[in-house]
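For this view, one protein chain was removed and the others were kept in their places.
Naming follows writing order (A and B), and every chain is counted from residue 1.
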Amino acid sequence: MNFYTGLLSATLLAMSACAAPEKPPQAEESGKPESKPLVVATTTIIADIARNLVDDRMEVVSIMKPGEDPHIYDPRPDDARTIGRGKVVLINGLHLEGTLHDIIHNNVAEGAVLCALGEDPRIKPIESQVFKGAPDPHCWFNILHVKVFVDRAMGALIEADPAGEAFYRENARRYYEKLDSLDAYTRQVLGSIPAERRILVTAHDAFHYFGIEYGIEVIAVIGISTDQEPRPQDVENLVALIQAHSVPAVFIETSVSPSLNNLVRKVSEKTGARIGGTLFSDSLDEPDRPTGTYLGMFRHNVETIANALR
Amino acid sequence: MIEALKTVASGYLLELTASILVGAACGIIGCFVILRGMALVGDAISHAVLPGVVLAFMLAGTGPLSMFCGAMAAGVLTSVLINVIQNNSRIKGDSAIGLVFTMFFAVGVILISALPRGTHFDLKCFLFGNPLAVGESDLWMMVIVASMVVGAIILCYYPLRTASFDPIMAAAIGIRPKVVHYLIMILLAATVVASLQAVGIIMVVAMIIAPGATAYQWTDRLGVMLLLAALVGTVSAGIGFVVSFWQNWPTGPAMTVVAGALFILSMFFSPRYGVLAGYLKRRRNVRHIAVEDFLKSLVRLPDRQADLNQIVLSTGLKPDKVRSLARSLAGKGYVESSASDTFRLTLRGEETALGILRTHRLWEALLSNAGIDKGQIHPLAERLEHAHELADQIDLKLGSPATDPHGREIPPKE
Partner (left out) sequence: MIENSLEVKNLTVSYGGKTVLRNVTFSLPRGVSVSIVGPNGAGKSTLLQACLGLIERDTGEVRVLGEPFEPRRGILAYIPQKEQIDWDFPVRVQDVVLMGRSAGLGWFGRPGRDDRRVALEALRQTGMAEYAGRHIRQLSGGQQQRVFIARALAQGAAVLIMDEPFAGVDAATENTILELMDRFTSEGKTVVMVNHDLGILHRFDWIVMLNGTLIAAGPTAETFGEHNRQLTFGPTLNEIASAEQIIEKGVAR
């Protein structure tokens, strides 16, 4: 074996050692496998809502992990299997899970209940500013819409498990109370931001529903999907706008690519607006943290925004 | 457009400089890529660096230095592996290259999926570039790489030129072709890796090839070609950058499109090798031949005049063409037209026509001397007669013959 073949073999070995995944790609599971029916959620936000409804009556599994970006999520073979095992499959809808669409519809089991939580007449989707006709899927940033999510999820659970109806209704009622209290808190905290500073600049356009409901103007480096490329003029326009309104702070996000966040940092450098903090947009934090629940995440966002803009 | 220029000048000079350096370095190394037939290899390197970059990211985070080292390691390994496959299997050349780089790229994608879930490796930026996000450390890397490329090529210009032109002779005088090959590969890999930030994998090959290809259309000298390529690369990147601001296009593709457009323009309009120049030259030739045939057809007749039909018959030109030629020649004083459709040579026209005849008959004498078969002589001379430059030389060589092989008098030089 000559020098080059040896070098090649050594390197391929080294590369395959690194390529061995940390743990086999499996969805998170809580409780005993196969003993309880499975609720499959696409995003961590929906999984959290579902957990609040089912408690330990069913298992809840999230296809996406904390920190993953649903707009560009790359489906894995295991995801198809997981969806097939679900008694109830909950998705956001409104094209948020574009890459999972076919996998979901091809793999939902016979007799399982599939429900798109965001597709409901009570939720009026905002049209994208840039893509006419494409809805903005980030409706979970309006608490009233989340209540609709809860209602629809509850309906799906009842359909799959009629015996548990009372249980689910009670859990839903309790969760509504928490949501109402969060909504009141939000209005109070955001209310303390003076009118001329009510401008929220983020990496991608995830906060429009938030902005409309709570009276804050929202602008972003790129549009509603992280799939887009930042364009020079758009960045320039953003810089001009920030300078014109003397916006004090801009925000990076957790689940978007580092280069997009770097662009936000660049905008911060060019305008003098500081980085006000990190917001959670399309994903929750790790489940063991306070920001690992929808309530905790929302609270964190609200406080971060308020502290930076006040 | 002016607005865009102002915007760039006031806030994006760092990004612009990095892109311009990319254009220059790519242009320079691109000349050797073109002349040595390495375009596919260049494309291969741009894809094959992915696993190296991902590994570096896994082990050391996103600093440009670690990414650069990872990418270079993958690039060099690609080159080695291509050689191993070529020497130890039945496939050669582009098959080996195509196999290796796609395989490496696939390994890279798998490595990305093996990253801890929730970590972000931005494949899209890798594929399409992200010139707006260039930071100071990226710029420094670009400066170092560009200096390295320019420096190496200036220092080793003569052996690089010799080895690229005639590798056998180079080997015979002590310049090992393998060493030259690896040197160019390393410079190419470094340029590709440093340019990925600006234009991304898919388009870096265009930035490497287009400026060099453009320069090739304008010069016959390697040194000039290198300088021009650097210039064209710089200009393409600069214009592309500003255009992307003006039209709100993604910046990487804008630079690539400008580079390609400059090449297309050169392909058509360059004076020596352009399509337009070739076409004009051919047209001039055709006209030149038509004029001389016209004059010749008149001078052959004793009274130096003929009517339209006679000319059409003897030159094979269409009647309209004959008329328009006659008009233009009349305007220049070579021909006068008496009565309708009858044309007569002027004194000046007669002198010119005799010159043509002289060339024709000298060629015939030469061809006969060279032993060409008698039946071939006249048609060959018909084709050669328009090459007047050699007439005097032929005359000298043959010792000023008085008659051609057919016995006709060769007119003396005026």
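Keep this in mind: contacts are C-beta pairs under 8 Å (C-beta built on N, C-alpha and C of every residue); 3 or more make two chains touch, one makes a residue touch a chain.
Since the model is a prediction, treat every value here as computed from it, not as a measurement.
Note on the chain not shown: across the whole complex it touches B. Considering the full assembly, B:A171 is the residue among B:A171, B:A290 or B:L398 that touches the omitted chain. Note on the undisplayed chain: of the listed residues B:Y216, B:F245, B:F343 or B:W363, the one touching it is B:Y216. Touch with the hidden chain on the side of chain B covers residues 35, 155-159, 161-162, 164-166, 168-169, 171-175, 216, 219-222, 224-225.
The definition used in the following text is that only the chains that are shown with their structure count from here on.
Here the CA centre of chain A is 52 Å from the CA centre of chain B.
Chain contact summary for the complex, chain B toward chain A: residues 7, 11-12, 51, 55, 58, 62, 77, 80-81, 83-84, 88, 107, 110-111, 113-114, 116-120, 122, 124-125, 128, 130, 132-133, 135, 244-245, 248-251.
Chain A meets chain B in the complex at residues 4-5, 7-8, 11, 15, 18-22, 25, 65-69, 72, 74, 76, 227, 229-236, 239, 255-259, 262-263, 266, 270, 283.
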